[in-house]
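Removed: one protein chain of the complex. Kept in place: all other protein chains.
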Amino acid sequence: MNIKPLGDRVVIKKVEAEEKTKSGIVLPSQAKEQPQMAEVMAVGPGGMVDGKEVKMEVKVGDKVIFSKYAGTEIKYDGEEYTILKQSDLLAVVE
Amino acid sequence: MNIKPLGDRVVIKKVEAEEKTKSGIVLPSQAKEQPQMAEVMAVGPGGMVDGKEVKMEVKVGDKVIFSKYAGTEIKYDGEEYTILKQSDLLAVVE
Amino acid sequence: MNIKPLGDRVVIKKVEAEEKTKSGIVLPSQAKEQPQMAEVMAVGPGGMVDGKEVKMEVKVGDKVIFSKYAGTEIKYDGEEYTILKQSDLLAVVE
Amino acid sequence: MNIKPLGDRVVIKKVEAEEKTKSGIVLPSQAKEQPQMAEVMAVGPGGMVDGKEVKMEVKVGDKVIFSKYAGTEIKYDGEEYTILKQSDLLAVVE
Amino acid sequence: MNIKPLGDRVVIKKVEAEEKTKSGIVLPSQAKEQPQMAEVMAVGPGGMVDGKEVKMEVKVGDKVIFSKYAGTEIKYDGEEYTILKQSDLLAVVE
Amino acid sequence: MNIKPLGDRVVIKKVEAEEKTKSGIVLPSQAKEQPQMAEVMAVGPGGMVDGKEVKMEVKVGDKVIFSKYAGTEIKYDGEEYTILKQSDLLAVVE
Partner (left out) sequence: MNIKPLGDRVVIKKVEAEEKTKSGIVLPSQAKEQPQMAEVMAVGPGGMVDGKEVKMEVKVGDKVIFSKYAGTEIKYDGEEYTILKQSDLLAVVE
């Protein structure tokens, strides 16, 4: 992917419902503010962000849980992605 | 559990009313914003979080009191969990 | 008491009106946001809390004045307690 | 006085209008948010407060000007006092 | 003047319109939130204020421009003064 | 360009829809708060900004994604530009 997030941002791609079932997470679809699962597509360099040292703890390929309304959605080559700060990721699913 | 919380987050599972009685805590059920008891299921690594060094003080298996509306609820393998920051935990019940 | 507050939190138990009179403090009962007197039941370890070093200055048994609506109320073995941060305590009464 | 303020708090007692006139300060009584004069009755230890080193600069007996609505009012042995942070005191009147 | 401001506060006395004209500043009287000119009557010691080192840069006698609604107004010996933080002063007029 | 941004600001120029398609990014035009693509025209010196050391990570010519409503729009020689802080840039597109 040729989108390089700045600072402590990451680019993620939402994982579809079918995959979610396979990995064992079921997210109630009727709830509007539920967290969602996604795959990390690109990771910023971290470093000094807003005067604070940030170490990136996720890597490309990680499955992560994030709060659905965090970040900014973009379209790229017909696919939808979200750019958000690493601190908006809640957990990694292994 | 294969959910690994990021930063200073923990995954907890609410303890049912029966268990609460056994451990001696009675939480009034009619109150909407009452704290609740839970068991810690997974603990993030801590470290630098938002520019501040955080040391994790709870461990898997701890019974904790937390504020009911803190954190984000997820479903995993049919069970409900909450992901929240350690600072949203009020106390450990021993 | 087997409730161990986390960080800079303390567990307190409100002192009844009779005791308040004995210790010399009269708190007008009609005022809704009046401070209240309480006894400290458990004290957290302090240390780094939200990136700041906190030294606990109260100990179990201290009579303290606190703002009535600070903290979270819990019931334990039929008794009511409040968990709040040490900084929400205003003074110790000796 | 056996009330020991915590952290950077002080206990003050409002000075009556007659005394105010003698010390030369006249505070318009009709204004609701006017500052008021008071005498310092007890002074906290200062030190690290909310992660910042605070040095207490007032002492018991000081006449101070404070903003009327700062702090928490308590009654003690039939007298009214206010517990507030030193930073809510505006000036010392000598 | 026997009012000693605490911390980074100063006591100022508003300069009347006639004086303003002489020193060359004309402040439109119809505007409600216009800055005003004043003379510095007393200066606090500065030092650590809210965890930050503050060096006092104005001295008694300085003519200053300040934002009209900053600070707290007091009456002293029949005169009106304003106590405000040095950072609410915008400029010195020489 | 003879506009020199101050501190951690950059000057960017929005990239037209045609160019966006070529570089592979499609931004839905009907969405009002969508991010937009732009080219960096000028970069501030960075350094201490609001008490924090900021290192500039973008350079003139970079294609960047930014949140459409961040920053301030100006017109210069008939062209429109936006001045915004580097932290309002989400990612670089390579």
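Each chain gets a letter, A, B, C, D, E and F, in the order it is written, and its residues are counted from 1.
Convention: contacts are C-beta pairs under 8 Å (C-beta built on N, C-alpha and C of every residue); 3 or more make two chains touch, one makes a residue touch a chain.
Since we're looking at a predicted model, the values are computed, not measured.
Undergrad: List the neighbours, among the chains on screen, of the chain that has been left out.
TA: The undisplayed chain, in the complete complex, is in contact with E, F.
Undergrad: Since one chain has been left out of the picture, which residues of subunit E touch it in the full complex?
TA: Against the left-out chain, subunit E lists 24-28, 34-35, 50-55, 57-58, 65, 67, 86-87, 89-94.
Undergrad: For review purposes, identify every residue of subunit F that touches the missing chain, sorted by number.
TA: That gives, for subunit F, the contact residues 2-7, 9, 11, 42, 44-45, 47-51, 72-78, 83.
Rule of thumb we're sticking to: only the chains that are shown with their structure count from here on.
Undergrad: When every step has to jump to a touching chain, what is the lowest number of steps that links subunit B to subunit E?
TA: 3
Undergrad: Could you tell me the distance, in whole angstrom, between the mean C-alpha positions of subunit A and subunit E?
TA: 51
Undergrad: In whole angstrom, how far does the Cα centroid of subunit A sit from the Cα centroid of subunit C?
TA: Roughly 41 Å, centre to centre.
Undergrad: Using the touch definition from the top, which residues of subunit A touch two or more other chains?
TA: 50-51
Undergrad: Which word fits how the chains touch one another: line, ring, star, complete or other?
TA: The chain contacts form an open line.
Undergrad: Chain pairs in touch?
TA: A-B, A-F, B-C, C-D, D-E
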